[in-house]
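Removed from the display is one protein chain of the complex; every other protein chain stays in position.
The block that comes next holds subunit A.
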Amino acid sequence: MRSEQEFRDQLRSWIRSKSGEGETAALTDGTALFEERYLRSVHLPELLLLLERLCGEPIDVEELSPRDFRSIDAMVRRYARSGVAS
């Protein structure tokens, strides 16, 4: 079972690899990932797959809300429930 910190670390590391920003970039867990163009729509299927792997559960795209993807904090709040120790 993944800890919340591990959940955050894996998301942060993946986002950095996709945005091309290094460790020194201004990315925080509250950064608006899509508004600030760290991520774009072409990244979403892979992000969903990563979230499913971290949760260990399928995520239904028909029940998604944009606000659940706004930031790392938002994703942790929404998806780090089942399968993740807080």
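Methods note: a residue touches a chain if its C-beta (ideal position, glycine included) is under 8 Å from a C-beta of that chain, and two chains touch if they have at least 3 such contacts; residues count from 1.
Just so it is clear, contacts and distances are computed from a predicted model.
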Undisplayed chain, where the name is taken from the UniProt record, one of "Diiron oxygenase", "Membrane protein", "Na(+)/H(+) antiporter subunit B" or "ABC transporter ATP-binding protein": "Diiron oxygenase"
Chain not shown, touching residues in subunit A: 17-18, 20, 32, 34-35, 39-46, 48-49, 52-53, 56, 58, 60-61, 64, 66, 69-70
